[in-house]
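Data block below; observations after.
Missing here: one protein chain of the complex. Every other protein chain is in place.
Letters are used for the chains, namely A and B, taken in the order the chains are written, and counting of residues starts over at 1 for each.
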Amino acid sequence: MSLWKKKKKSDEDYYLASQWTLMGRKLMHHKLAKFSIVLLAVLYVLALFAPFVAPYGLNDYDSNYKNSAPTKIHWVDENGKFTGPYVYKMTYVNNRETFKREWAEDTSEKFFLRFFAKGREYKLFGFLPCSRHLFEVEGENGGTGAKILLLGADNLGNDLFSRILYGSQISLTIPFAGTLISFVLGIVLGGISGYFGGAVDTAIQRIIEVLTALPTIPLWMALSAAIPADVPVPAMYLSITVIISFISWTGLARTVRGKFISLRNEEFVMAAQVAGVSPFRIMTKHLVPGFMSYLIVNLTLGIPSMIIGETSMSFLGLGMRAPATSWGVLLQEAQDITSIAQYPWRLIPLIAVIITVLAFNFLGDGLRDAADPYK
Amino acid sequence: MKKKASTSKKLAAVLLTATMCMSALAGCGGTPKDASAGGNAAEGTESTGAGSAQGTDTAEGSSSAETQAGGASDYSEAPMLAELVSAGSLPAVEERIPSAEGVMVENVEQVGSYGDENIKMVLTDAGWGTGKPIEQGLFRFNSEGEVEPNVAKGYDVNDDATEYTIHLREGMKWSDGVDFTAEDCVFFYDHMCVPETFGKSLWDCFKASDGSTATFTKVDDYTFTVSFDVPKPNFINELCINAKWCFAPKHYHETILPEFIGEEAAQAKAEEMGFADVATMGKETGYYYWNVPGVPTLNPWVLSTEPGKSDVEGDYFEFVRNPYYWKVDQNGQQLPYVDKIEYTKISDASQVLIKTLAGEVTIADAGWNDIETLTENADSVGYHIVQWPSSSWGHAASQLELNQTAPDEDYRALFQTREFRQALSIAVDRDEFAKLISDGWQAGRQASPAEGALGYSEEWATKWTEYDPDGAKALLEGLGMVMGSDGYYDLADGKDFVLNILSYSDSGADDTYQVLSNYWNAIGIKSTYKTMDKDTLNNNIVSNEYDAVLSPVAPAETVSLGLRPDTLVPVRNYAEWYGEVGTWYASGGTEGIAPEGDLLELCNLYDQLKVAVGEEERSEIIDKMYQLHEDNIWVIGYMESAAILFSVDNDFVNFPETEMFSDEYRGLGIAHIDCCFFKK
Partner (left out) sequence: MFIPTILIISFVVFFIMQLPKGDYVSSYIARMQAEGEVFTQEDIAALRAQYGLDKNWVMRYFDWVFKIITKGDFGYSFAYGRPVWSVIMDRLGITIAVSLTIMAFTYLVSIPIGIYSALHQYSPGDYIFTAIGFLGMATPNFLLAIILMYLSFTWTGDPLLGLFSNEMLQEGIHLYNFGEFLQRMIIPTIVIGTAGTCGVIRTVRAQMLDELSRQYALTARAKGVSEATIVYKYCLRAALNPVASGLAGSLSSIFSGSTISAIVMNLSIQGPVLYEALKTQDTYLAGTILMTQAVLVVIGTLLSDILLAWLDPRIRFERKRS
């Protein structure tokens, strides 16, 4: 009896629930999407708390750790006794015969890891002064002691792990702004072009042709000369991203137009038109949902190209530039044979990019399934 | 090719260049007579460096040449040419090379043999890249920094240095077999330099101090004179750097230049050769002649005329041996040893490393950044790394040049104070900096002549290098700068001061700036940094829209201020530190910004240098110019220059282990690759 009642109750909930609630529910049943949401949440939290989690800052160059491999963390001492995590100081000598730098652990002193310890000062969220860090190597300040480099160091002895964290503050935000702008522009202009046809269509198609044919390289060169040097690098990057998105909506617009042309004479559209529904409403309520999957895919595909698109901008002095860091900068720095051959850990930022991109994609999959009324 | 002399010795010799080459070459001028008396091919001509008796190893060299007592009949040639000779399509070797008195003997370190392996090189742009390694000038610099005969057999000069008599080699031929005579040299000057056939105004070496120009006169087929109205004491040295070869194939140019065939026919000729207009044709065939197929040259290799292998803009082209090349080794084998140079285009400099690893290059540039990868694979691929000292005053990306004519008056005044430059210099811990930037392979130092070079002093190399941030702050305050509320120094009148630094993409300054800016921040100097395309940066420099440049386009470097002063003396709008003063000097004071104080003094000294007659006077002036640089540190340097690295095929013999790499010495040209060969 109670079981029946319970079932009835849940059915009622189901029938009465709004479309969004339904979508939310379905999404939660999609395991991979759920996992992706958690993963992305973690990434964003890490980005938000980057200065707390990162053991080092962006300007902590250290000639003693230039291109150092990831630090080995020891758990037990020489006698096999568990001591908790500690590291040794690394030293190297330049061998002028082989041109190798020979690294060695200096085992004379153990440096233990401390958690939630006070260290370098920073401002959380940009304004809260703090000095606690998630973890740190004891007695290290001043660069004389040991360092913990979870993912190795870059060519100036900066901690790669810290840089990836700081980089995520840029790479998890700005590309999305850019993707969104071109996404909205693409749907709106493509939609208008396809739905109304005629002169409007012709005009928009010509604009698209002109934009597609634009030579971007001289445009960037001119821009890079025009932007004053004292504009902070992230601000410059943001503005460039916005400009890119104002140029790159054309592909999506073409597709949306193609879709609209094929859908606008369907009976349901006719019916809506006869019923006096405004064109805007027809487009947003009846046409766009018709190819939601494609739109979601387009959105998820836009993200990786925006994240890595920055690397090619750096060729023209327009991308991000160290000490300001993004994942694109890190990939750019790793792109030579010697980095790959000698310091393979410098490719780790690539993993961060791929994980993010995949997570967004699987989230997109889940959203698509959830939005599908037939399932 | 025996060059074991240490760098320092070599560099110090540059100082002596001007002094000694005069006497040495005057001596050379006389050798032909002695030679004809001796009748010995090897001894009769100036083998490498033999003209300069002061070199210890050259003495050995010439003696080894003398032991080779073979007569003219002993000449031999490459198999590929021997085939042509026996087929009757080429004259015998004795008829192709100059007479026994005229032929040039190179005393190669190891006598080589002909083989069928070719030299392989890669490049991004043909231009000078293909020219310098094979260029043959009238005279050339040897590794001691002295001028020695090359295409010319020698010269005489009259007592007041107004007339130079230059002797050529009898029986020498262009690569197409036509005789090379004094006509070709006079033609070059009268019909190509003076009328600016290749779009360049007359070189300084042909202008005397009073502005009058040289006159070329043919004496006989193998002798011509160059005369000036007033004394021109340094002519041969300047010729070596400015005009280099100073001859052109008259018989060839007479068939294409408008002066001889008329404007219309020349235009048609230009179009037939694929050039836009006559001017382009003049420039390409007259100046970059080695890159145009079919132009006769005196080089060891000439561009192939075979379709698909003759386009220097293409992906692949080759230079094939010149059958009329006029040099032999001490055993009478006609040079070069190697049949061809094969060039492959790459689209990015980073691909040199890939090509090297693939074993597809004989000689290639190598970078310090890749040194670990390069040495790791050297044995398995079969190359070794050769280090040549550089003539640079310091690591280029660690050179900071403050524009002495900065557009903002206040900035300009600040940059002109020694104290400000000193503050920026001592603000940096050079040991830590050098370790960070170079992996510890190079050491920190001030920008100054390389060790052992003319003008080098340890005092200068360490001037303002003591790390002293507090001292730097005191200096800034001494200049009246005041600490602003933002933690950075402002100008005395309260105006914000920001050190705006420019650089170009891939200059290496991205890394150095990161580190330097930290140090500057620490003394309260705020800075910004911007990179742009090199071409764009150059435009900023030409229009004087910049304050400071890190990793200059024209970094301080020269083997001697007296030879090539461009980066260190404001002779034209070129180096970043002197900016518009260069324009001022080049325009004779009508344009640009007039210098003051020591910079004016530097310009005046250079004026004096141009007319100085005695060697003593010259070196005295040069010393003074160096002193001015040492006093002022106009170019701030933070790290020493790295050696120039090459990866060289292990089988490639006679490539020098160490030579000064500089433009004056024509880059790879001083390696004399016509004397190199492949071990079998």
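Here is the rule we go by: contacts are C-beta pairs under 8 Å (C-beta built on N, C-alpha and C of every residue); 3 or more make two chains touch, one makes a residue touch a chain.
Since the structure is predicted, the reported quantities are computational estimates derived from the model, not experimental observations.
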Who touches the missing chain here, A:Gly145, A:Gly258 or A:Pro279?
A:Gly258
Can you work out which residue in A:Asn94, A:Thr173, A:Ser239 or A:Ser312 touches the chain that's missing from view?
A:Ser312
Based on the whole complex, identify which of A:Ala272, A:Leu331 or A:Leu363 touches the chain you can't see.
A:Leu331
Write down which of B:Asp210, B:Glu313, B:Glu409 or B:Asp470 is the residue touching the left-out chain.
B:Glu313
Contacts from subunit B to the absent chain lie at residues 120, 125, 127-129, 196, 199-201, 242, 274-277, 279-280, 284, 308-309, 313-316, 318, 342, 344-348, 350-351, 354-355, 357-358, 360, 533-540, 542, 553-554, 566, 572-574, 583, 586-587, 663
Contact set of subunit A toward the excluded chain (per top definition):
32, 202, 205-206, 208-210, 212-215, 217-219, 221-222, 225, 251, 254-255, 257-259, 261-263, 265-266, 290-294, 296-298, 300-301, 304-305, 307-308, 311-312, 315, 328, 331-332, 334-337, 340-341, 347, 350, 353-354, 357-358, 361, 368, 372, 374-375
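FYI, only the chains that are shown with their structure count from here on.
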Length of the line joining the C-alpha centres of subunit A and subunit B, rounded to whole Å:
49
Which subunit A residues qualify as touching subunit B in the complex?
59, 61-63, 66-67, 94, 96, 98-101, 155-157, 221, 224-225, 229-230, 315-317, 321-323, 336-338, 341-342
Note: in the complex, subunit B contacts subunit A through residues 350, 353-354, 357, 369-376, 385, 432, 435-436, 439-441, 498, 500-502, 505, 510-511, 514-515, 518, 528-533, 536
